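Some chains omitted; the rest stay in position.
Labels for the chains are A and B, by order of writing; each one numbers its residues from 1.
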Amino acid sequence: MSSILGRIFRVTTFGESHGRAVGAVVEGCPAGIHLVPADIQAQLDRRRPGQSEATSPRSEADRVQILSGVEGDVTLGTPIALLVWNEDRRPSEYEGIRDIPRPSHADYTYRVKYGVQARSGGGRASGRETVGRVAAGAIAEKILRERYGVEVVAWVSRVGSVTAPQPDRCRITREQVDATEIRCPDREAAAAMLELVREVKRAGDSIGGIVSCVCRGVPAGWGEPVFGKLEALLAQAMLSIPAARGFDIGSGFEAASMRGSEHNDPFVRKGERLGTATNFSGGIQGGISNGEEIYFRVAFKPPASISLPQKTADYEGRERELKLKGRHDPCIVPRAVPVVEAMAALVLADAAMLQETRRRGSAP
Amino acid sequence: MSSILGRIFRVTTFGESHGRAVGAVVEGCPAGIHLVPADIQAQLDRRRPGQSEATSPRSEADRVQILSGVEGDVTLGTPIALLVWNEDRRPSEYEGIRDIPRPSHADYTYRVKYGVQARSGGGRASGRETVGRVAAGAIAEKILRERYGVEVVAWVSRVGSVTAPQPDRCRITREQVDATEIRCPDREAAAAMLELVREVKRAGDSIGGIVSCVCRGVPAGWGEPVFGKLEALLAQAMLSIPAARGFDIGSGFEAASMRGSEHNDPFVRKGERLGTATNFSGGIQGGISNGEEIYFRVAFKPPASISLPQKTADYEGRERELKLKGRHDPCIVPRAVPVVEAMAALVLADAAMLQETRRRGSAP
C-alpha cells in the first residue's frame, strides 16, 4: 500500500510539494491504447489551483511528460512514467513555522513517524501529491471509456451548510459540472456556495464540503468478494485523498434509518439484462457490480491552512500563536472533483482487469 | 485483496455459509504470544446468532480449533490456521428460491461474476463469512493489547431513527456495551432500539443501524502516507463487512459544514507527549495516528432477508413474488459490533508491524 495502489493496474506515486517534481508510474496498463499527453493534461488542468476564487492562487502549468511505456502514441504494455516538474516552489514561506506543528496538518505525525520532516509545506502530505493520482487516473479513465464504455462524473454537492439538490445521475456531464466555478451543476446552489466561500475567505477561514460521484456503464461482475469488495476499495481510495473524512455508497448513512422492505431493490427486466427498479444498493451487491449506476459521496473537512491566528503549541509543548502565510484554498472541494474521479477510475480499471482473469475459455 | 487482507499481519479467510467449515489462516503473527482457543472464542461467542431477540435463531456453537502455528499455547511465528465447523446447515430452506435472485442479496452478482452459484444461502457473501474475520481479529487484538496497550471497543449508536447520545469515548468498556441485548451502552436508547427491533420483527421486516468504534492507546506514528493512510485502510476494512454502506472518521460527514477555525485541533502538552485539545481529526492526521483516540462510525443497511413478500423478477426477467423462509436477523448491528472490532484490530495490528520496519537502529 503506502504509495502503491492496485493489483493489476498498479500506480506508484512520488513527489513532495516543494521538491523537484511529482509524478506516477503506471504498471499493468494494457498495450495498444492510444495515449498522448493531452489525454492526461485535461484532468490535470481541472485539478490545478488558481482557477477560481475558491482555490489557492499558487500558479503552476503542471505540464505532464510521458517518459516511458508509450511509443508512437501507443502504449507498450510496460510501465508508464509520468512526470510534472514543480515550478512555483516557495519554501521560504514556511520558514517561520519550523518549530510549530500546524494544527490538523501532518507536520507532527510525519515527524513522529519518520524522525525527519520536509523543510517546507506538507511534503508528501500536501494536496500536490494528488497530481500523480490525477495523471494516472486519466489513463485509467481512457481504458474504461474506450474498452468498457464506462463514464465517471463527480461534482460538488455540498459546501458548508449549502446542499445542492440531487442531479439526474443518469445524465449529468462534466460540462454541466464545469459550468460553475464551484463545480456544482445546480446553478442556484452553486451561487450560494460561491457566496459562502467568498465570505469564508474574507474571514481568513476555510470551509468543508461534499463531493458526489457517479460511475455509469460498469457491467455486472466487477469487484471481488470479502476484502476486495468494490465498495471497500472505493472507500479506501476515497479516504486516501487528503482531507477526506467520510465515504458512503448508495443509500449510505441514510440506510441506517430504513427498513428492508423499503431498501431492497427489486429486480426488473431492463431490455436484455436484469436490472433493479430502485438503486439503494448503489450499483453494488455483495461487493460486485450489478450493472446499475455506482454512486457515492466523499466528505471533506475544511482545509487546515487558514489565515486566522491560531492558539496552539510548539513541538516542546509551549503555548504559541500561529499565523500562517502562504497561498491557501478556502474550500478544497472544487479541486477535489477530478481527484475523486481519478481515484474511482483507478479502482474500476483494476477491477476490470481482475475480472478478465475470471473469464472462461482458453488464452491467450 | 479478495480473501487476503494485510501486508505483514495477513489474514486469508475461507468458507461458505452452508459448506463444511469456515475459518482463517493468519500469517505474520509474531512468535511468543500466549494463545489458547478461549482467547478467540470470546469474540466468536459475541458474534454468534441466537443471543437476543434482535438476531437470527440459527444456533451453532462455533467452537474454534487452532490447527497450526501454536505449540504449548505459544505462537511459533508460523501461519495459524483457525477452523470452525458448520453445524446447523439447512440448505433445503433455500430450495424454493433457486430461480429467483433475492433482492439486495449477492445471488445475482455472484452468478454473473462466476457463472456458478452456491446452492444455498449466501455462500461466501453470507454474514457467516465473518467468523474467520472475528477469529483472526481476536489474535490481532491480543497482540495490540499485550504489546502496545491498545484497546478497541465498538457499540451500537443508532437503530432506525433511534440515536444514542455519545458516550465517553475515553472510558466506554465492552462490559457496558454488553449490558444490553442491543449492545448500546445508553440504557434508555437501548430500550427504545430493542422496542423498535421487536416491532420490525413482528412486521416481518428489518431495520438498519450504525456501529461506532473507538481505538484507545494507539501510539503516534502508525499508518502510512498516500494510499496506505490509516483511515483509508479502516474504511476498506469496514466497507468490506457485509451490509456496510458508509464510514466516517472523527468529525466525519459533519466536517462538511464546519469551518477550519473550529475544526482545527490545536496542540497542547499532555504530560510527556504532545496532544490535541479537541479531536475532530479522529486521532489521525495525514493518514498517521497522532496519539489521540481513533474513533469512527460504520453505517449498516437493513438486512435484505425479510419475511414480507417481495415483488421482484426471476433470472429470466419474469415478474415473481418472493417469500423467504429461513432464519433471519431483523437487525444486524448488535452482531456487527465484534466484527467491527475485529476489522479495526486487523488493520491496527498490521499498521503496528509495518511501523516496526521504520524503526531506526540495527536488527534483529
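The working rule: contacts are C-beta pairs under 8 Å (C-beta built on N, C-alpha and C of every residue); 3 or more make two chains touch, one makes a residue touch a chain.
Computed from a predicted structure; not experimentally measured.
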Complete complex - number of sequence copies, 2 represented: 4
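Just so it is clear, only the chains that are shown with their structure count from here on.
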Cα superposition of chain A on its sequence copy chain B - rotation in ° rounded to nearest 5: 180
Rounded Å distance, chain A centre to chain B centre (Cα mean): 26
Contacting residues of chain B [partner chain A, same complex]: 1-5, 7, 13, 101, 103-106, 108-110, 112-115, 122, 124-125, 129, 158-161, 200, 205-210, 220-221, 223-229, 231-240, 242, 244-253, 255-261, 263-269, 274, 276, 280-282, 284-291, 299-306, 308, 310-315, 317-319, 355, 358, 360
